[in-house]
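As you look at this complex, bear in mind that one protein chain is not there, while each of the others sits in place.
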Amino acid sequence: MQSVVARSMIALTSMAAIFGAILAVASRIFVVHRDPRVEQVLDLLPGANCGACGFPGCQGLAEAMVKGDAPPNACPPGGAEAAAAIADMLGGEAGEMVRKIAVVHCNGGLSNSVQRLEYEGIEDCRAAMLVGGSPKSCIFGCLGLGTCRLVCPFDAVELDEEGLVHIDRVKCTGCGNCVEACPVNIIDLVPEDVKVHIKCSSHDKGAAAKKVCEVACIACQLCVKKCPQGAISMDDNLAVLDHSKCTNCGICAAVCPTHTIVDGVKARPKAVIGGGCDGIGKCKEVCPVKAIEGEPGERHEIVREKCIGCGLCMEACPNKAINMVGALGHQRGRE
Amino acid sequence: MKAMGELVKGIYKENPVFRLALGLCPALAVSTSVENGLGMGAAATFVLLGSNIVVSLLRKVIPSKVRIPCFIVVIASFVTIVELVMAAYLPELAKSLGIFIPLIVVNCIILGRAEAFASKHGMGRAMLDGIGMGIGFTFALVLIGGIREVMGDGKLFGFMVFGPRFQPVLLMILAPGAFITMGLLMGYFNLLDEKLRKRAEARKAGEGGR
Amino acid sequence: MGNFLRLVGTLAAIALVASFGLSAVYNATHEIAEEYKRQEEAQARTEVLACEPTAHFVETLTDSVVSGKKFAYYAAYASEESDEVLGYTFKAYGKGYSSTIETIVGVDATGTICATETIFQQETPGLGAKVVEVASKNTLWDVLAGRAEDETGTEPWFEVQFDGGVLADLHVVKSESADGILAITGATISSDAVTNSIRDGLAMLLSIVGIEGAPGESSGAPADPPPGGTGAGEDS
Amino acid sequence: MRERLIVSASPHIREDVSVQKIMYGVVIALVPAIVGSVYFYGYRALYLTVLAVVAALVTEAIIQKARGVPVAIRDGSALVTGILLAFNLPPGVPWWIPVIGSIFAIAIGKQVFGGLGYNPLNPALVGRAFLLASWPVHMTTTWLPARGGTLSGTALHGIDAVTQATPLAVLKKVSEIIADPSSTTHQVVQAREALADLGSADTIVNLFIGRVGGCIGETSVLLLLVGAVYLMYRHWIDVRIPASYLLTVAVLAWVFGGPSGFFTGNALFHVLSGGLILGAFFMATDMVTSPVTPRGVIIFGVGCGVLTTIIRLIGGYPEGVSYSILLMNVATPLIDRHTRPKKFGEVKSSG
Amino acid sequence: MHPPTSKEQSKDVGITEATLPERVVIPLRQALGAPAEPTVKVGDEVRLGQKIGEANGFVSVPVHASIAGKVAAVGRFPHPLGGEQEAIVIEGDGSEAWDDSVRPRDNVDALTSDEIKSIVLEAGIVGLGGAAFPTHVKLSPPESKPIDTAILNGAECEPWLTADHRLMLESPAEILEGFSLIMRALGCERGIVGIEANKLDAVETVRKALPGGSKIRVAALQVKYPQGAEKQLIGALLGRQVPCGGLPMDVGVVVQNVGTALAVHDACRLGRPLVRRVVTLTGNPMSRPTNFMVRIGTLVSSLVDEAGGLDGDVAKVVSGGPMMGMTQFTLDVPVIKGMSGILFLGPDEIDVGEPDPCIRCGHCVHSCPMKLLPTTIEKYVMAGQIESAVDAGLNDCIECGSCSYVCPSRRRLIHYFKFGKYLAWERKKAAREKAEKEKKGQ
Partner (left out) sequence: MDYGQLFAVVIGAIFISNFVLMRFLGLCPFVGVSKDSDSALGMGMAVIFVMTMASLVTWFVYNYVLVPLEITYLRTIAFILVIATLVQFVEMVIEKTSPALHKSLGIYLPLITTNCAVLGVAVVNVNEFMVTELPRNASFIFTVVHGLAAGIGFTLALILMAAIRERLDLGEVPESMRGIPITFIVAGLMAIAFMGFAGLKVG
């Protein structure tokens, strides 16, 4: 007991041993079962607490997932990646995720639509609806006060000076908060790979709609007729797109006289007619935008400026003389 | 490259004080001068390095129930070493750092790194992390200490900066000055971050088009 | 049970290693640290009695007159053999703002303070810590430009005020025009702590060693001797 | 009729008040005291006030610009802050004191929190406390005697410990002398004389008129009250705050403030001296930093009173008005939280 | 709270019958409760007082044709409560003949409580004091809540409006009879008519019209806003506090507006359904402020023309009073049962522009008759902390407008409260739906 070394070692070691023993014993006596997996799942979730899953925040979902009350893919923002990781951890199937993105079905900005009143109040579309309705003469249109932007937990909505909202396709996770919040119900979740959108929600008759908004759907039915997939139909004076059928060919957008339909495809392939052409003219018949010229029997040519890359001619050509060149793979459902 | 990243992340991106808001007590208490900041930083870096190494070496042997007590013993040992060595060889510094030397034990950074990093990684990376975090901590202390020393005492490294007519802002040396300096610095870093992010975004947008 | 042993064992093993390492470091360092302290004090003692450069110190421990606690002082003799007392030194402890300030005081044979040196304080930097601050004229720029004047050996201005002081001088004043120890601005507490501790210690010393004029009856160390009041020490 | 009518929520008419109106009302209420300060201390008082105001306005404008929010210095709040900060300074401080104080008050006391309405602590007092902590010498020694009076407001029979001090500082010093067992009889006698002097009718009148030393705007109780009455008449300050504040100080000072035991204190002296009147009517009433609930304002006032008396009687400073208001500002959110009024028709389950 | 009453313009103008409109737009939703189900279709001939919409549930009332003619359209039309709502349009044929179902009764004094209630329901009577709550519901309190006092609300505390005032001056006897019928329906003994003291002539008139031995008493009330609000009125007259979230019947009281009493009288005595009401057209830009007796469904624009049009710039058109009314963006809205006035405000009478930050002055707190903390609730709603807002009393707010009126920062307090209540309601709905779904799932 003489040297400091000995005293220190004995004292500290025995203290450690005693405390260690206390803890060890206590941990046995006072054992409470807690599931560590909840924490782990929580780590894998985005942690935005956006509520899209319908559970009280990410913690709630994590608990539910561990208990098996929610599937691993119950978190829309987390997407397939999180779902896979969670499934991996909890040992289950991830389930299939089709990424969806919010789309606003209105394009009537301050300069191309008519306003009917001067609104003074809270910058929130829902609040405006409470005191007098939309400032726009079109009662189906976007109010432009940005409720969707407020509720988006991912900062994916932008409001421009035209009073129109745009959704950032990269940031949007398809949580659907904006869809819920929009008081005029003009936001929709659309599969990510659909890039052609009908930007109007007006059920007014053509003339009435046109009177209050330059870019309104006037129910002319051109798109319905021209859509090669039959993906567009009319519902009470409004063109509606069936997303499962759409191939992003962009014909509807090209033919819409009021530019209600917006084509979001950045670059399209162009058709090129090769040497196999015998001038049979099938292509010319099917081309919706009259981009093919040529005398019958002679080799036809594509007017590149006009071609919208829909690929109809390629399919129609019996000689397989047409190829689509550039920006390949943009179209859905083709492989 | 990766090692470099491990090393420098502590300085700005994951600065323990400004970013992780850890180890705040010593960061404020002893940052009355650059000198103190350096001393404290060096002490903490030593402990961080040592404990990170040991913890990472022992990570496989320690049962998780007594993990925290074990880590703490390791850390406390290094702290005591610092305490003893400093008292012997740097008595002046030991005096001015006061009770904050023993308190390195509970400096959240150290246990935090032991828990979050060292206990999960090998020795090499744990070492780099320790040094990186230590440098970041020191940087923060020196920065705060510098500002407070210059404004509150009119000096830097103990030398007068402005000449004798300067009437120092005593508050900066006092507790409120520490808090306010810290708050403003953190706010400034947030602002800086925002700017950097915006610039990066703009660049990305410029490249990719929208 | 095996698990139990493992828990306890690991912790104990770590503690064992740690304590071994630590005690080794302790053995290696504590001597140095204590030696340093002794040295520092010894050096301080010679410095505060610099007016008697050849002094040889002998420690005396007595019961203090006031509180009954131990009061330690060193008597300085001309040489190891000599009986001639050149002066005394003692350590004064004063409770400051955030620490107990320790000051070594050198007193000559007549009871006049020769010099003082504060050897420990943890007061607020910039405020109370100024009790040990050396008023420098050099700025950082001077130093960088290499035109700094040599200031080694310069004493803190607050300490210098005590040199040559007698008991009656030891009270804090706040303006330069008054007689006494000029307080550090914004740090009256620290200034008081140093001054009053020195005064109390000096009073004690004087009464113990029986220097003339010492307030032998000084029960209750005078808190605030009024200027020109109940004549404690003599004017020198 | 307009082509596009305005649509908004009710109500569609509003009372004719605005923030600007209230703020300028406070400025008007402070004008007598400004005039008084020039009378008592000369143009230097006005000079310092103007400096504080300009610095406050410029700081506010610069920060608002930098933050990208509309510059709203015309709302008058920074003006009030500037004036009140200057009012809390000794008249002899160097010119840069009000400037730096205002900058700190507006930048750290107000704008970091988002500007008008969001600051938890009274900006002017934050500025003052900052100055007091940073340059204690300037802030506690640069007093000037008021015209027609003395620094301490009394004749002070040769008590040399306290020549350069305001009434409260004198009070503090003599109380210390009396309480100190080692004081000589002579000193105690002197101190008691000085104390009697402080409590004399003469001193009280001097305090009321303003013929004593003190901060720029705090000396003349009379002129401050003129302004305060105007504000109360306009219902722009909540009378319950100054009322409960002053009452608390008066009672506590009477009970504990006496040199010879309980119930011997001079309540009137305590109420009239120092910055109490200025603080109670113009600073504790700053609506942004005081509670909004009816019970809360009373608690706030009483709390200020208790703290002021504690600091004055046993604290480290002669005067405690600014610190006590700041401390109660700190507690305001907590008070608000716990003093929600009972709703009309609410039956508390606990009875 | 004492906003200027501004009633001088129309208080001395007698009630005039508005000319028979050529076309009326009768919304199926008159106010609270479920909208009525149309019972006519385009092209049908309808007669005055004929039922054209059937009540749809307990809290719902039928609607009646207010002119005789032909149904021209059934569809969505601008509604004074905002947006577009389902309405029936009748093109008038000028005939004033009542439908066969309208027959005066002689046995009025013998009507039992239940008979009165069913007459009131069939007549489509809703409260005419503003909220337009179905009156038969109010007259049918559950057994557990016996009513001992009925109060007739003649306070008309809203500035500008004078419809109730004129009605009390011109038809006191009818109102009192209606009130007695209400009391009989409720089976209560005590009746009080509460009238603000700035209408002493009305107090006098109604007092004089009291039949001898009546159990009804007339009380003059202190003039202050919102004296006419139910809970405040009960407090002022009886000293009873309606509990939070409770109804007047919880303290044994029912409050009805004077116009409602007249409608009850008309229904019981004359057998007429509710097809008309008094509407005050007023405001500085009006050339001739007027109190009109109007057919429900008359377009406001035609009333304005009849009153001589507008001669000042109008920035806001308000249906109701300035404190609680709803703004309109067009004059082509029909008069509905709950519309007591149309107020025109010029650009300098309203305030425009962004509000200043709240300076926590507490004026709103002092002014709130419900003793709430408007500023706190507003901030909670702004921050989206709806639960905290509800906790602090959001749902107890009666939207009287006092707080916004006095706010020096011109905060949009009421708008936030409306918004907050909406969000709270949405949240509750979502929670309920979720609970239901869960239940179904199990």
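Order of writing sets the chain letters: A, B, C, D and E. Residues in each chain are counted from 1.
Keep this in mind: contacts are C-beta pairs under 8 Å (C-beta built on N, C-alpha and C of every residue); 3 or more make two chains touch, one makes a residue touch a chain.
All values derive from a computational prediction rather than experimental measurement.
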Give the labels of the shown chains that the missing chain contacts, considering the complete complex. A, B, C, D, E
If I consider the whole complex, including the chain that's not displayed, which of D:Ile28, D:Leu334 or D:Val347 touches that chain? D:Leu334
Out of C:Ser19, C:Thr112, C:Thr139 or C:Gln161, which residue would touch the omitted chain in the full complex? C:Ser19
Contact residue for the chain not shown (choose from B:Val34, B:Val105 or B:Ile173): B:Val105
Residues from subunit D at the interface with the omitted partner, ascending: 67, 108-109, 112-115, 117-118, 120-121, 126, 129-130, 133, 307, 310-311, 314-317, 320, 322-324, 326-327, 329-331, 333-334, 336-337
Considering the whole complex rather than only what is displayed, give the residues of subunit E touching the chain that is not shown. 357, 379-380, 382-383, 385
Over the whole complex, note the residues of subunit B touching the chain we left out. 21-26, 28-29, 68-69, 72-73, 76-77, 79-80, 83-84, 99, 102-103, 105-108, 111-112, 171, 174-180, 182-184, 186-188, 190-191, 194
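Note that only the chains that are shown with their structure count from here on.
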In this assembly, which chains make contact with subunit D and also with subunit E? A
Using C-alpha centroids, which chain lies at the maximum separation from subunit C? E
Would you mind telling me which chain pair, A-E or B-C, is linked by more contacting C-beta pairs? B-C
Quick one: which chain's Cα centre is the longest way from subunit D's? A
Nearest whole angstrom, what separates the Cα centre of subunit A from the Cα centre of subunit C? 76
So how far apart, in whole Å, are subunit B and subunit D when each is placed at the average of its C-alpha atoms? 41
Multi-chain touching residues of subunit B, meaning two or more other chains, are 65-66, 69, 73, 168, 170, 172, 174
For subunit E, which residues are shared contacts with two or more other chains? 326-330, 352, 412, 415, 418
If two chains touch, include that pair; go through all of them. A-B, A-C, A-D, A-E, B-C, B-D, C-D, D-E
Touching subunit A in the complex, subunit E uses residues 82-84, 326-330, 352, 412, 415-416, 418-419, 422-423, 434
In the complex with subunit A, residue positions of subunit C that touch it: 3-4, 7-12, 14-16, 18-20, 22-24, 26-27
Applying the document's contact rule, which stretches of subunit A touch subunit E when the two form their complex? 54, 116-117, 120-122, 124, 126-127, 129-133, 139
